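For this depiction, one protein chain was excluded, whereas all remaining protein chains were kept in their positions.
After this line comes chain A, so read on.
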Amino acid sequence: MNIKKDDSLSLVLIGGSSGSFVIFEEILKLLVQPLSFAIVFVLHRGKSSTSVLPELFRNRTNVFMSEPHHLDTIETNTVYFAFPDYHLLIGPDGRFYYDLSEKVFFSRPCIDATFISAAFSGIPVKAALLLSGSSADGAFGVKVLAQKGFATYVLNPKDAESPRMPEAALQQYDKHTIIYKSTLIKVVQDILYSHAM
């Protein structure tokens, strides 16, 4: 495989399901160009909801947003959305790969698939955030990222509209940093604009 990876690339991964949409909108409003990293957002959604997220969020931020194609190179200063009905993988060559194997936790895209592929890609993960959702998807993925030494953040289950997802993450691994709703903005700003890896 050709490794033509951009050495300056780093990732911020965000995963969520029901109850995560609003929080993600808040995060988008905090973005200031240019971002020195790429954001990859994996949200559970129905397969019929095609290519609407970049449109929906268009007036929330002026950062470039995209639902990537297979083999697209991951660029900094871009927000990517996992396309419905495929698993989105991150390759060691800095490209996106789609995978069509069966659903996990009844979900495609599944958060674990993206998070695990990022953990093994060799691309630095600046931060991984797991928000709200009613399944345990993402819990294992965020643990793998933490064990690889990356900064991981989980929404306080009490602050989540659907607590199952963050609960499962904290059950599987108790050293994630917990994000509270009251301090969300401050924490996210620190994550996005700190220079620490």
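The criterion applied here is as follows: a contact is a pair of C-beta atoms (placed from the backbone, for glycine too) under 8 Å apart; a residue touches a chain by one contact, two chains touch by 3 or more; residues count from 1.
Operating definition for what follows: contacts and distances are computed from a predicted model.
In the listed set "RNA polymerase sigma-70 factor (ECF subfamily)", "Tripartite tricarboxylate transporter TctB family protein", "Chemotaxis protein methyltransferase CheR" or "Formate dehydrogenase iron-sulfur subunit", the entry agreeing with the UniProt name of the missing subunit chain is "Chemotaxis protein methyltransferase CheR". Touch with the chain omitted from the figure is made, among A:F57, A:F140 or A:Y173, by A:F140. Screening A:L35, A:L53, A:A113 or A:L192 for touch with the missing chain picks out A:A113. Among A:I39, A:L89 or A:I191, only A:L89 touches the chain that is left out of the view. Mapped onto chain A, contacts with the missing chain fall at residues 1-2, 48, 50-51, 68-71, 83, 86-87, 89-92, 97-102, 113, 116-117, 120-121, 140, 144.
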